[in-house]
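Just dropping this structure here.
Complex shown without one protein chain; remaining protein chains in place.
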Amino acid sequence: MAEENIELIESHDHPLDGYLREGRIPHIFCPGCSLGSITTVLVEAILEAGVDPKKVAVVSGIGCTGRIAGYLNFDSFHTTHGRAIPFAIGLSVTDPDRKVIVVSGDGDLFAIGGNHFIHAARRNADITVICVNNFNYGMTGGQVGPTSYVGQFQSTTPYGTVEEPFNLPDLAASCGAVYVARWTALDVRRVKDSFVEAITKKGFSFVEVLGSCPTTYGRRNQLAEGKKILEYFKEKAVLQHGMDTKKVDIEKDGPMIVGKFVDIEDKPTLTDHLLEIQRKGEAALNKGGKK
Amino acid sequence: MSEQKILPREVLTGEHFTTGNHAAAEGAIAAGCKFFGGYPITPSSEIAEHIALRLPQVKGHFVQFEDEIASIASILGASWGGYKSMTATSGPGYSLMLENIGLGMMTETPCVIVNVQRGGPSTGLPTLVGQQDIMQAKWGSHGDYEPIAITPSTVQECFDLTIDSFNFAEKYRLPVTVLMDEALGHMSEKLVIPKEEKIVRVNRKTPTGPPEEHLPYLPDKDLVPPMATASSGYRIMTTGLTHDERGYPVINSEAQEKLVKRINDKIRLNKDKIIKVEEYQLDDADIAFVSFGSSARVAKGAVNRARKKGIKAGLLRLITIWPFADDHIEKLADQVKKIIVPEINYGQITREVERAAHGKTEVKGVFKLGGDIHLPEDILKEIERS
Partner (left out) sequence: MSRIEVRFAGFGGQGIGLMGRLVGEAVSLYEKNKNSVMTQSYGPESRGGASSSDVVIDTADIDYPKATELDYFVVMSEEAYDKYIPKLKKGGILFVEENLVSLDEHADKAKKIYKIPATKIAETLGNRIFANIVMLGFVCANTKDIVSEESLIEVMKKKIKARFVEKNLIAFQKGKEHSQEG
């Protein structure tokens, strides 16, 4: 029959089969959005990092990036807006071998969740935080966010953004993160390598990925296609490993300094401290004799 | 979760003279609590302080977070990590926790929140008693959910009912609130902690089938789905979005109807197993108090005094405040000519009693707006007026 001849393309397994939730694809990301490739890179990095997939938990807050957790076939937790980090800490300290990865957006992690971020870094919680920074609130339609740069146009800054943005690597570093890096979504190879380093790092690791959002950011800022944003990244990105994080802030039309900025070894983590406190509690109990 | 043996150090068997706050902390430990995430707030801080000392002795963890929002989020995470978990706070902190209490309801995450109530609104009376968070515990987070909240009246009950609350949380998979109050939290009285073999611990159901066939939100007959622990190979899928049995987000009315109905009905259908009341001198009563928490102590005293004067008074004490004891109230309304509701607020439970009494008897609230509990005379007056 003619129909049999139509079957020309053999069905191959996708390399990520088994690591994406069956029935959840296609994802909701817009054409030109970098979250699809970041999702792929994240799975590849988890596999390359050599951690037991059973021991991986992915936690996210709310927003476009926050949807990544739900596509991944690891233990995945889609929590409330801004609260992924404290939820992740609860998950992390209950099993020192568990690898907990928070992946969320700039608004989720640094506006509503900003307080949790700085304290998690301060206490060196043993989690990896990945922020996809698309410079605005995408899911809700393109409002200004805590990383929107001065002069950027968004739906709630029709006259242009006037407030200074956060410099995320500097914030993370100054709060105590043991690993801090920034990349553009264009540079998937370095993003992946950096994810692997962050995931295998003991303590609070942070990776910022500058992502493309043509729909709600690009459209208002003469970058209405994903490709245009990536080209812009290519033009502006300057690789400077070890750069002083104070000098990596992003300005309109300015350079985007990327690289690995912080990599500290052997700083005791929150979990280390809690286990040490258990030893002290045990000792106090034994010393006290009777209860 | 794996069943561990109760360690002797988790149950401080014996007689103690201690506060409601310490009793609640010891109750939590006896119930198997292994994680506490909290933020200091008067008048609940002694719970955090005591459990910070005790949890490390029983292989548990205490973390003081940056705020109440983080505290409740952390105990949800710890619960999925397989630990029984709790936090403690007071009204202002409970207000902040409501967001993630909703997440706990939607994702069906067992945990316990102790709210040692003080006078409000706002900062109100930090060091003084209130019972003004009763409705907040019922309706505070957005959307429809059916909470369980327990109101102890004695230091002994702060211990016993905290254990019950953990057991309810585990059995029905939801955040359970222990609604204490400042008077109870700070008063010292006798607490008898039984031997460890007398402590009943309920642990959540866990899935037993092959992980690849696991549907995380497929309920059993009791409407409660088994709960997988993180890293157990079941690839947990959970979201605060409306979801189907796979845990996948589904944004439509059919999925909403099915899920939200179930998370409410699992409590409504089991309410007879959850609702606990104490009936005191009710058999021949023709006038009754309905009360709870520290107010109920005074109501009981008023019953005794009234009886001495020949008045047939009785007390229905609500131990479980949510779900509400509608049937008990209705039965009582058939029996007595007046129900008096003393409470330290401006009429939160009074309205519930009115609703459940269906107009069959007079319902009269005796309100104190916080700062002190009623004097026995305050409520005795209301009896004598009858």
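Lettered A and B in written order, each chain numbered from 1.
One rule holds for everything that comes next: a contact is a pair of C-beta atoms (placed from the backbone, for glycine too) under 8 Å apart; a residue touches a chain by one contact, two chains touch by 3 or more.
A quick note: this is a predicted structure, and the numbers were derived from the prediction, not measured.
A.B. asks: Where does the absent chain touch, in terms of which shown chains it meets?
C.D. replies: B
A.B. asks: Which listed residue (B:25, B:106 or B:298) would be found touching the missing chain in the intact complex?
C.D. replies: Checking the options B:25, B:106 or B:298, the one contacting the hidden chain is B:298.
A.B. asks: Thinking of the whole complex, not just what is shown, which of B:171, B:186 or B:214 touches the missing chain?
C.D. replies: Considering all chains, including the one not shown, the answer is B:186.
A.B. asks: List the subunit B residues touching the unshown chain?
C.D. replies: Within subunit B, the residues that touch the unshown chain are 15-17, 42-43, 126-127, 183, 186-190, 294, 297-298, 300-302, 304, 372-373, 375-376.
Keep this in mind: only the chains that are shown with their structure count from here on.
A.B. asks: What is the distance in Å between the mean C-alpha positions of subunit A and subunit B?
C.D. replies: 37
A.B. asks: Give every residue of subunit B touching subunit A within the complex, in rising order.
C.D. replies: 9, 12, 34-35, 37, 53-63, 65-67, 69-71, 73-83, 85, 99-100, 102-103, 230-241, 246, 248-249
A.B. asks: Taking the touch rule as given, give the residues of subunit A at its contact with subunit B in the complex, in rising order.
C.D. replies: Residues in contact with subunit B: 21, 23-24, 54-55, 57, 59, 70, 73-80, 82-83, 85-95, 97-98, 115-116, 119, 270, 274, 277-278, 280-282, 284-285, 291.
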